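As you look at this complex, bear in mind that one protein chain is not there, while each of the others sits in place.
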Amino acid sequence: MKKLFAVALGILTAIGGFVDIGDLVTNALVGSRFGLSLAWVVAVGVIGIIVFAEMSGRVAAVSGRATFDLVRERLGPRIGLANLLASMGVTFLTFIAEIGGVALAIEIATSVDEVLWVPVVAAALWIVLWRVRFAVLENAFGLVGLALVVFAVALWKLDPDWMDLWAQVTSPRPGANETWTSYSYYAVALFGAAMTPYEVFFFSSGGVEEHWSEKDVGTMRLNVFLGFPLGGLLSLSIAAVTAVVFLPAGVQVESLSQVPLPVAIALGKIGLAIALLGFFAATFGAACETGLSVGYSMAQFYGWSWGKFVAPRQAARFHAVVLLATVVAVAVLLTTVDPVAVTEYSVVFSALALPLTYLPILVIANDPDYMGERVNGWFANALGSVYFVVIVVVSVAAIPLMVLTRGGQ
Amino acid sequence: MLTVSGCATPEGDPSLYRDEAVSTLSAAESSVVTVRIVLTTRLRDRTFGRAADDAVTTAETSLSSTAGTFEGLQPPRGADAVRQQATQLLSDAEDTVAAARIAVRRDDRAAMRQALVAVAGVAARLDRAPEILP
Amino acid sequence: MAERTDQPGFRRQYDAQLHLLDRQILDRDGLPVAKVDDIELVVRADGRLAVAALLCGPGALGPRTGGRLGRWTKAIWRRLRPDEDPQPGRIDAALVTGTDSAVHVSASAAELRLDGLERWVRRYVVDRIPGADHAD
Partner (left out) sequence: MPTDPTVPTAVSGAVTRHRISALLGSRVLLRDGSQAGFVTEVRLAGGPGLQSYVVEGLVVGSRVQGSMLGYDRREVAGPWLVRALVRLVNRDLSYVPWASVSRIDWDGHVVEVDRVGPLTDERALR
């Protein structure tokens, strides 16, 4: 059992990246419009986040420095500040969306309007971030979030034409009434979701929270090689069930309430209940991840003490930032903005945040000052360099594609 | 001169207006089919009443906003027939979806069965819309 | 990684921007104190420029951020400071005991009087909430 908990951090990090509120709808939407023809993007994204999460996790284990600490050291205060603002854009907007997402999940179960749940959810979330121990937090939401495996079970139960699904996977191009621009927009969106900057902020800071040292590099790699592929599989299974149920019926997914329908069809009420539990845990887990990451980024940029491993009194500014972020998030959500739409705007910020986050990691993972002999091997460097080029291309393409497709229409 | 120099917008160009009608009806079909699936699933007792209510209500809201946007467009000269048929289809869709929402919220199985027939009918008409639109 | 000697890991040569500037400073208990926001140089009798201290806080970081934002941070910081001509936080170079991925100093944040904002937030925000002293 201990071993299972040892990978909770990796699972929670991956859940916050692959199946947070924005991705639940995006994966379902992609399945309902493109089937599995975008599956290859998820695979590429999983490998990318594995490469860089492993590097940032190794840096955290060997040198005790979390990712945002490095960003400013390597890029200097000016570019570092630009990345702080850009990545805060992504992290904070996603944080707002997650709180709304938890409220949406409750709305589906209770059919009471989401806005009414927002203050309750935010209060509960903040109490968790303030008092609940980091290990308990990651185990509870990381492992319960695995309830989303019910989508894979539903896919198997629907007994689809597997050959047809495989044909979709192996034909990476838009279907009949889809354009290459919207196909590329969702390719960028899925890749961006897989490699969202706050995943490495949270994963590396989580490593410091768990007092990783050089002897924990093995555990760190277990987290990486187990957690992220699992995240990828969850997002693919969501796309697959909607491809099977919605694509032929001409239904395009627009809201969270449509996402669990295929599970209800396949597994009935039990399946639906498990799916809703999965929604709740995944979005709540992602809310913790992004909420803490807001604090981690600010504190590590300015050099404040941070983290839950010290008493709140010893990381006063860190906790004040998290509290402020929660209050502002509630205020924004009370304007009844659609939480899912909020994540679409964060794509714009991730265009800048992606390269400025991953370049310092790649550089520092090769610096003996930080890593001693644990510097990157040739394989990590080769993959890291290739992916850095992909990241730059994606970040350049993100905003134009968003404008061209008016947010993916 | 005005029409000639008018820029190509659905409100100016009849064929663009018809394309807009087709894409609106396709979005409407997506909402209506969602309601059909929810009704079927609820009637087979494979989903909770509240979840069904939430899904149908969300689809109803999305349908009415889709319809509202289209109805707000100024039809170019000569496109009135297209507009008349499209808005008729849209209002039928809204009526049947509203009936479905009422039935689901009351958990009235008979009304749900009736609504399912109506919803399936409208869905079929929406599916054929691109061909039957003038 | 940090050599717990009194000399900074005795590396014969530093490149200031690469090895010192913007690095995390850890106090004697290993707690983060601040970042090296700037470095103070002193003109020695022999005319050489010697490292005198590490400078921390908005007063030091502001100018380096440059542009409007830098000027704003410095202006806000200056207004918040009670004393008339506020100087940035200062850590004497002799207190630095080692450098590796961070700069280690032999005093605590309180002794260095660098925790003004942290103390203010602690008193007026964090300490008012129950459980403020409950560590993980």
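Going by the order they are written in, the chains are A, B and C; count residues from 1 in each one.
The working rule: a contact is a pair of C-beta atoms (placed from the backbone, for glycine too) under 8 Å apart; a residue touches a chain by one contact, two chains touch by 3 or more.
Please read these numbers as outputs of a predicted model, since none were measured by experiment.
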Since one chain is left out of the picture, which of the remaining chains does it touch in the full complex? A, C
Of the residues listed, A:264, A:330, A:359 or A:398, which one is in contact with the missing chain? A:359
For a quick check of understanding: of A:110, A:139 or A:381, which residue touches the chain that isn't displayed? A:381
The one of A:76, A:268 or A:372 in touch with the missing chain is A:76
Residue-wise, where is chain A in contact with the chain that is not depicted? 74-76, 359-360, 362-364, 366-368, 375-376, 381-382, 384-385, 388-389
Touch list for chain C against the chain that is not drawn: 5-18, 20-21, 38-44, 46-52, 55, 60, 63-64, 92-94, 96
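Throughout what follows, only the chains that are shown with their structure count from here on.
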Comparing A-B against A-C, which pair counts more contacting C-beta pairs? A-C
Distance from the mean Cα position of chain C to that of chain B, given in whole angstrom: 63
Express in whole angstrom the distance between the two chain centres, defined as the mean CA positions of chain A and chain C. 33
Can you give the whole-Å distance between the Cα centres of chain A and chain B? 34
Within chain B, the set of residues that touch 2 or more other chains is none
The residues of chain A that touch chain B in their complex are 107-111, 245, 249-252, 254-255, 257-258, 260-261, 264-265, 268-269, 272-273, 276
Which residues of chain B touch chain A once you look at their complex with the stated criterion? 26-27, 29-30, 33-34, 37-38, 41, 45-48, 50-51, 53-55, 57-59, 62, 127
Please name which positions on chain A make contact with chain C in the complex. 62-65, 69, 72-73, 76-78, 80-81, 130-131, 133-135, 209, 299-300, 302-306, 308-314, 316-317, 319-320, 323, 369-370, 372
